[in-house]
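Let me begin by handing over the structure; questions about it come next.
All protein chains but one are shown at their positions in the complex.
By letter and in written order, the chains are A and B; residue numbering begins at 1 in each of them.
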Amino acid sequence: MTDFMQLLLSGVATGAIYAMAALGFTLLWQAAGTINFAQGEFVMLPAFAMLIGMSMGLPLWASFIVAVALSILVLGAAFKKWIVDPMRGSGVVSVVVATLGLSIGLKSFVKASYSAEPHPFPSIFGDEVFKLAGVTISYSDVGALVFAGLMVVGLQAFLNKTITGRAMQAVAQNTFAAEALGINVKRMIFYTFAINAILVTVTALLITPTYLAKFDMGDNIGLKAFFAAIIGGFNNSRGALLGGILVGVLENLAGAYLTPAYKDGVALALFLTVILIKPDGLLGTPQERKV
Amino acid sequence: MSILSVHDIKKSYGAIQAVGGVSFEVEPGEILGVIGPNGSGKTTLFNSILGQIKPDTGRVEFEGKDISGGSPLELSRLGIGRTFQNLQVFGKLSLRDNLILAAQEHTGTFWGRMFAPPDNGLADRAQEMLDLFRLNHVADLPAGSLSYGQQKLVDIAMAFMPKPRLVLLDEPCAGVNPSLVDGLRELLVELNRKQGGSFVVIEHNMDFIMKLCHRVVCMVEGKVLAVGKPEEIQGNRAVLEAYLGN
Partner (left out) sequence: MKNVKLLSTQHMVFLGLALGALLLAPSMLKTYGLYLLSLWLVYVIAAMGLNLTVGYAGLKSLCHAGFMGVGAYTVAIMMKAGISFWIASPVAIVICFVLGLAIGFPALRVQLHYLGFATLGFNLLLVLFFRNEEWLTGGTFGIQNIKRPGFFGMTLESNTSFYFLVLAVTIVFGVLLALLLRSPWGRAFAALRDNPIRAESTGVNITAYTLMSFAIGAAYAGIAGALFAPLVNFIEPAPFGISNSLLFLMMVVIGGSGRFYGPVLGAAIALLLPEYLRFLKDWYLAVFGFTAVAMMIWLPGGLLSMKEAWQLSQAKRAAKQKQIAEAAASAGVKGAAA
């Protein structure tokens, strides 16, 4: 039982981290119709940015702040301006291929320019553990859960309660109507990219201690984020949270009780089950087929 | 026996009733027009017949067989063709290929077509349609590169390629240069005479409908207001009011 509680807790913590990457992914899709196959690499880059920051003598928190700023600039503004904007109107397929190309390019770039080896990465919450009712709990799990939980809940509140957040949702639902209402659509879309940039940087901060900083770490994270987003419902931002936690918990439990070798296949199995039964995801709403 | 019979189709969207109990029959060889002001439920009716939306109640029969909710594939195989209001040609295929494609799945078997000659024996038929529609000079260009009016003609020609027994035409004149509308009408009349089959035409262009159709159904607010020969409909006071009042 204590084992189970432990697995559950760390599963929820990992799941909350997946949920952040998934949430950013969903937001980009909603606001700009961009399916970002490079989302995993968008997590990997800030991890290396923080590593470089620390190797230059900055403490972790300071390099995190620098990484957030860089992310907004590069993964937010530059990505939008130089890749997404010029491809407007050229269809989902081209965007998919372009972001896949970006994924290959970024991976190889880091491999070539930095290193092909995995690098250890410190946890901001330290390595200590404590015991509660016989359950061993690590500070980093609790910290990740709380941090990720706050991010997701905070973002939900921002989207639902603030004027800017509501404007962003309006843009996501109907760009033309939003424009007619006088909403600055371009700026709202940029905000979405900026939020995604922040989300991936936080994801990097929380997940790299377990995954280690490696050029191809994004393969796994990206895939989990996609699956979490689709399981929860591609057009629903709360779905990303549900999907992330489901994936995190189930793969932890399956890894311990069924087979550790196929732990990474759990997300796929869950994804296939969900799309076969409910193609729009657990919390998604059906989309009309358009002629 | 009528080719198509529509029984008491009803469809509501929330509190709004789009179609409220429509019934009519289409006889073999007949060209039936469906008119009505915007929002009178023509498109909903059309989509219900074609299985694109599921009506709340009602039944659609094709040659006495219930086809309610049939997939586009099944309807096509049964011998029901349709045209589209907005352009729906295969832009990257040549015009000739568009035409052959429109009929190739109606002859032979799935596996047989893997080994069939490229045109599946339809080259002559395609040529016949090209001649009839006077599209010979652009036959080998990608359909997407043709003008709007030409693509509209291609769409119509595609619907007729497999010699369907029933064709539903969704606003064939929309977006077509007014000077070409008469030509289009003559074409449809010729097709009707040559290869038979019944047509159901939804159209806003009154002149076109009145000259083309054998019978006209006028819909208002989701119901059939009047059915009759074109001259009867033209003289019908209620129809005139429905249009003038709009």
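We adopt the following convention: a residue touches a chain if its C-beta (ideal position, glycine included) is under 8 Å from a C-beta of that chain, and two chains touch if they have at least 3 such contacts.
No experiment lies behind these values; they were computed from the predicted model shown.
Among the chains present, which touch the one that was left out?
Among the chains that are shown, those touched by the missing chain are A, B.
Would you indicate which residue among A:148, A:230 or A:283 is in contact with the undisplayed chain?
Candidates A:148, A:230 or A:283; residue touching the omitted chain: A:230.
Among A:69, A:83 or A:282, choose the residue that contacts the chain missing from this document, as touch is defined above.
Only one of A:69, A:83 or A:282 touches the chain omitted from view, namely A:83.
Would you mind spotting which of A:1, A:163, A:180 or A:261 touches the chain that isn't drawn?
Candidates A:1, A:163, A:180 or A:261; residue touching the omitted chain: A:261.
Using the definition of touch stated at the top, determine which of B:116, B:174 or B:210 touches the missing chain.
Considering the complete complex, B:116 is the one touching the chain left out.
Please pick, from A:10, A:30, A:71 or A:103, the residue that touches the omitted chain in the full complex.
With A:10, A:30, A:71 or A:103 as choices, the missing chain is touched by A:103.
Give me the chain B residues in contact with the hidden chain, please.
Residues in contact with the chain left out: 71-73, 75-77, 82, 84, 88-93, 97, 100-106, 110, 113-120, 123, 158, 162.
Across the whole complex, list the residues on chain A that are touched by the chain not included here.
These residues of chain A touch the chain that is not shown: 35, 37, 83, 86-87, 90, 92-109, 111-112, 116, 216, 219, 223, 226-227, 230, 261-262, 264-265, 267-268, 271-272, 275-276, 279, 287, 289, 291.
FYI, only the chains that are shown with their structure count from here on.
Could you please state the distance in Å, as a whole number, between where the Cα atoms of chain A are centred and where those of chain B are centred?
Comparing mean C-alpha positions, chain B is 48 Å from chain A.
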